[in-house]
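What you see is the complex with one protein chain gone and the rest in place.
Up next is subunit A:
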Amino acid sequence: MTAAVFFGCAFIAFGPAFSLFIFTIAKDPLRVIILIAGAFFWLVSLLLSSLVWFIATKATNAQDLTLQKNLLIFGSIFSVILQEVFRFAYYRLLRKANEGLAAISEEDGPALSVREMAYVAGLGFGIMSGAFSMINTLSDSLGPGTVGMFGDSQYYFITSALMTLALTLLHTFWGVVFFEGCERKRWWVIAVVLCLHLMVFSLSLLNPFYVGSILPVYAIMLLMAVWAFFSSGGSLHNITLLWTCRKSNTETSS
């Protein structure tokens, strides 16, 4: 629509990812490397799955719209599965690389814990997934026109940005949970992550019925947030500790 919409949607979609990057990743070069490599792994999974979809569409009749839509759904499901496969592959790669990283790091022992690598890998997946979802839409939002000429909703840009935000954070939480599950050999975790990813994808098919797609996705995101918090070593006790720490800090200071 205009520059206002461009910046608004860019901030909504990439604000949390940007702040996470600035405060937690940017200082440590090793984390930056793992982030970029994670983004690359997501990109390769997308490339392979889109190759499959592309061949399928070119091999069939382009005029048959229902068939094309079904092919798109099939291609997306295949892409979801392939993303999780690549997440697992990245986990194996990082485990193998851990010893090498330990050798080049200056401290004793492993430079990064598996939990840190999980978080960074998940964020890498999320950032790249968000970029691919949103950049094309953002560039079109700079012009003077808005969506709606052919019956689409005029809230297209805002809802795309909100979906992208949710997806970025979801990928981060899934990364944490997934790696933790692989570490503890709890294979059901992988299945649950895959199912949740597929559920989020199918909810996005409900667009433009935005109430039915955005709200459940955000609900799933909150659930994942809680699960990731607990699986990365947090607990209710820590939260109450934090609260009393602050209280006692304010008491001692006042």
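The rule is simple: a residue touches a chain if its C-beta (ideal position, glycine included) is under 8 Å from a C-beta of that chain, and two chains touch if they have at least 3 such contacts; residues count from 1.
Everything that follows uses one rule, which is that contacts and distances are computed from a predicted model.
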item: Protein that the absent chain corresponds to, by UniProt name, given "Neutral alpha-glucosidase AB", "Outer dynein arm-docking complex subunit 2 isoform X2", "Nicastrin" or "Transcription initiation factor TFIID subunit 8"; value: "Nicastrin"
item: Which of A:T24, A:N98 or A:S202 contacts the chain that the document leaves out; value: A:T24
item: Hidden-chain contact residue, picked from the options A:P16, A:G130 or A:G181; value: A:P16
item: Chain not shown: contacting residue from A:L71, A:A161, A:V189 or A:L203; value: A:A161
item: Residue numbers in subunit A that touch the chain omitted from display; value: 1-2, 4-5, 7-12, 15-16, 18-20, 22-24, 54, 58, 112-113, 115-116, 119-120, 136-137, 140, 143-150, 152, 154, 156-158, 161, 165, 169, 172-173, 176, 225, 228-229, 232-235, 238-239, 241-242, 245
